[in-house]
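Supplied in structure tokens, the structure appears directly below.
The complex appears here minus one protein chain, its other protein chains still in place.
Moving on, here comes subunit A:
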Amino acid sequence: MSAAALRHARHVVSENPVTGFALGLFVLFVLAALLGPSLAPHDPLASNTMLALQPPSAQHWFGTDQIGRDIFSRVLVATRLDLGIAAASVALVFAAGGFAGLAAGFFGGWVDQIVGRTADTIMAFPLFVLAMAIVAALGNTVPNIVLATAIINFPLYVRVARAETTQRREAGFVDAARIAGHRDMGVLLLQVAPNILPIMVVQMSLTMGYAILNAAGLSFIGLGVRAPTPEWGIMVAEGASFIVSGEWWVALFPGATLMVAVFCFNLLGDGVRDIVDPRRRT
């Protein structure tokens, strides 16, 4: 099974170079997140005002910021925090939104009403403003950023899971599962859930990009991670004021890294679907 899956994954990657490229980027980001602090050439927090606002050089690849910190090291070290927040929020909303959508689509009736109205209520707010409000109300901590990011993605997951489930609620294999002795929860979790998994995984990959943007966005406006912690959003915010005076590298490198990360996850979405969907397996 795992050997066959691996072979299939290799086939998909070789057939679709864009997926291979995205996968390569993804591996780089994961490595940076895991090993970032030990790979960083400089201490991301050490300031040296003698070296403030130096352009990119062999010594400082991405240049230095206004108090002389090495931007490359800061970008590298920030990867763990940014990806961690995004991954945690996506995992949370995948579990909560996925299950709520499954139950809504499968049981219908009042379960559907409650889940549907909750999702509608969240959708009624401008999502980024809602995330700001949640973080502002609950406090400026990493768990609250994770929670806020998960909440604004909740309706998306509910809708996808619900739509996919209603399509399958009347499927023959659901009857077959009942004949085989499964109760509602068994049918839901063991029979229907694996069938909507591919589309949910694609959803995860896509929202992962938005989750990174959202976390960085909150930090950018000062409602997220606080300085001096290295984080892409804060770094862009700090660097923004120097663009006018010509020190473009302070904002550009963290901003570009952020963009590449979002881009990578969006590209990966389609590739992941091909890998996890057994109907594409030949």
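Throughout what follows, a residue touches a chain if its C-beta (ideal position, glycine included) is under 8 Å from a C-beta of that chain, and two chains touch if they have at least 3 such contacts; residues count from 1.
The working rule: contacts and distances are computed from a predicted model.
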Name of the absent chain as recorded in UniProt (options "Sarcosine oxidase subunit alpha family protein", "Succinate dehydrogenase", "ABC transporter ATP-binding protein" or "Beta-propeller fold lactonase family protein"): "ABC transporter ATP-binding protein"
Option touching the unshown chain, where A:Asn195, A:Thr229 or A:Asn266 are the choices: A:Asn195
Candidate in contact with the missing chain, chosen from A:Ala95, A:Ala180 or A:Ile221: A:Ala180
Hidden partner chain, residues of subunit A it touches: 1, 171-173, 175-184, 186, 191, 194-195, 197, 278-279, 281
